[in-house]
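The structure appears right after this line, and notes come after that.
One protein chain is absent from this view; the other protein chains keep their places.
Read from first to last, the chains carry the letters A and B; within each, the first residue is number 1.
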Amino acid sequence: MTKLKNLKKSTKSNLITFGIVILFYIVVQILSGADLLTSSFSGQLVPICAYVVLAVSLNLTVGILGELSLGHAGFMSVGAFAGTLVWVLLCETAPAWLALILAFVVGGIAAGLFGVVVGVPVLRLSGDYLAIVTLAFGEIVKNFMNACYLGYDSTGIHFSLKDSASMGLADDGVVLINGAMGITGVTKASNFTIGIVLVLITLIVVLNLIHSRAGRAITAIRDNEIAAQSIGIQITRYKLMAFITSAVFAGLAGVLYSLNFSTLVAKKFDYNTSILILVFVVLGGIGNIRGSVIAAAILTVLPELLRSMNDYRMLIYAIVLIVMMIFNQSPQMIAWRKRIAERFAARRAKGKHPTKEVG
Amino acid sequence: MQFLSYLINGISLGSVYALIALGYTMVYGIAKMLNFAHGDVIMIGSYVIFFAFGSFGLNPILSIVLSMVVCTILGVTLERVAYRPLREAPSLAVLITAIGVSYLLQQVAQLLWTSSPKSFQSVVGLAPISLFNGELTISGETIVTIVACVVIMVGLIWFVNHTPAGHAMLAVSEDRGAAQLMGVNVNATISLTFAIGSALAAVAGALLCSSYPTLQPTTGAMPGIKAFVAAVFGGIGSIPGAFLGGILLGIIENLSKAYISTQLSDAIVFLVLIIVLLVKPTGLLGKKVNVKV
Partner (left out) sequence: MKKFVSAMLAATMALSLAACGSTADTSSEASESTSTAASTDSTAAESGATGEAASGTPIKLGGIGPITGATAVYGTAVKNGEELAVNEINAAAGYTVFDWKFEDDEGDAEKALNAYNTLKDWDMQVLVGPVTSTPSLSVGAETVNDNMFMLTPSASAEDVANCGDNVFQMCFTDPNQGKVSADYIADNALGTKIGVIYDSSDAYSTGIYDAFTTEAEAKGLEIVTAEAFNSDNKSDLSTQLAKCSDAGADLVFLPIYYTEASQILVAANKSGYEPTFFGCDGMDGILAVEGFDTSLAENLMMLCPFSAYGEDETTKTFVSAYEEAYGSTPNQFAADAYDCVYAIYQCVQAGKINGDMSASEICDALKTEFTTMSFGGTTGENQTWDASGMISKAPKVYVIKNGAYELAA
């Protein structure tokens, strides 16, 4: 009986999450149909979707698996470069929808493979050491992509890690990745609908994973690795499962993000971006998927809303960040908020049923 | 000879990393938090010295002392206002707050002193030493940094092992709850740790900017992260580990620039770090923690 109730509760909660996303989509579509949206807000819709996917996927690693990852932008970068390369190569020849799907598939797979490469050795570590190794992987990706020169001509593919001259391209050659300049002249392909579809797919997969048998095994590992092992849960397998799923979606988000801009540079996917995604996760509540969705959306919009503050914009953003963390996470503040909430609840109860009140 | 000169460049950079890493590792060992704002405290300290020494012509030693005072006050205040309310919260919450503090300090610095770079005048008056008929020069800054780093490390080890306050730190680092039960004032001990860490940041800032003179609001960020890597490399929480990690990191970075590729030197540094951690999961000198059920 209680089991049924629990199940219902989680299903209900999931439905609310989907509801919020779909409602957001409908509201935005109506407003944009009525031409009521500012360009500023419509310009942020795709990045919002990308950040939501990133936050949800990182929450899988941080909240559900319980391992701190500081290199999420690295997976995003791998996905973005792989996907964008496919798109740039195919968008002229293949039908747009096919090229786009292939871009997403390749981006996701590339990031997933990279997740395996990182995950297999790294998941043996734990805690802050795991965090630093993921950070290191993220920085390696950035550094590598920054020094990466790729092009092709009639003789084949040319590649160099030094500079564009040492690629030795013929005159008719086409430069695909030009080091720090990255990939330029990308035809934009992302739009809000694709973004929302990706958000929904991410939510479906992640929420199903969490509430499946595998998900329970993963949370068991998070809560106590040794105990989980003792009851026969295959630690490495489930850890990798969560980690790779997380990487795949980060890659997909990377493709979505990069196809929204005409230029893609490796610099964007640095440690600060990883931290930014982590901020979404922590502020939305560790392990709370709906929280991640909402926090990612709000914190993406917030710096834009603060534009009228001019020079003080980022200062205020920093202060808001600190205050929100203390307000949300400090035990004293949580106790204080509870007291206030109780007082309100009591007052409301008093107002409604003045006779029924019991101590 | 070329190799020696690259090596010395590496040790020079490494000792700066080591100095910063000492501050990281102290705070991590005792407060169990990654203080990502440490690099930015260094930046603030450097600005204080820049103005005290460069603009007002104060004596270099006095400028550093002034900067230490400012950084100490700053560090303790940050701990009191931003970190202490979160002491019982999940460690991730503190991490994010520290990042918020890091942004905050950078923004404040930019508003106060603009983003224009300042060229830091070296606080070290020592002339460079010339060896092997001038084929090898070692700058005064390098010598001072290495000496300062060793002195501070030895001092810290002595302090932690031979003073009551140091013992309190060890106790808090071992088991905060038990230490409190034994009558150790945990809050005061952590404040003291922040005070020491921030004072070290001021010294690190002085030496960082003396060797590498460009000072901007973002100056502290990247050396801060590198130093954090160094601290983990050596085994975070271990004072000799931070020293060793810093020096090794500097040497690896400079030798890979010299002999492999200047483009990929960072990737190489991080790759070495990953390999070391895979072989020794708690860093070079880190303590192995046995997990019990």
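Here is the rule we go by: contacts are C-beta pairs under 8 Å (C-beta built on N, C-alpha and C of every residue); 3 or more make two chains touch, one makes a residue touch a chain.
What you see is a predicted model; the values in this text were computed from it and never measured.
Touching the missing chain, out of B:119, B:163 or B:185, is residue B:119.
If you put the hidden chain back, the residue from B:35, B:63, B:97 or B:139 that touches it is B:139. Seen across the whole complex, the unshown chain contacts subunit A at 27, 31, 36-44, 47, 139, 143, 146-147, 163-165, 178-182, 184-185, 188, 257, 261-263, 265, 267-268, 284-285, 288, 290-291, 294-295, 297-298, 301-302, 304-305, 307-308, 310-311, 313-314, 327-328. Mapped onto subunit B, the interface with the missing chain covers residues 2, 5-6, 9-10, 12-13, 50, 54, 107, 110, 114-121, 128, 137, 139, 208, 211-219, 222-223, 253-254, 257-258, 262-263, 265-266.
Methods note: only the chains that are shown with their structure count from here on.
Subunit A and subunit B, compared by their mean Cα positions, are separated by 31 Å.
Taken in their complex, subunit A has these residues touching subunit B: 62, 68, 121-122, 124-125, 128-129, 132-133, 135-137, 139-140, 143-144, 146-147, 161-162, 224-227, 230, 271, 275, 278-279, 282-283, 286, 311-312, 314-315, 317-319, 321-322, 325-326, 328-333. On the side of subunit B, the complex with subunit A involves touching residues 28, 34, 82, 85-86, 88-90, 92-93, 95-97, 99-101, 103-104, 107-108, 111, 225, 228-229, 232, 236, 261, 263-264, 266-267, 270-271, 273-274, 277-278, 281-283, 291, 293.
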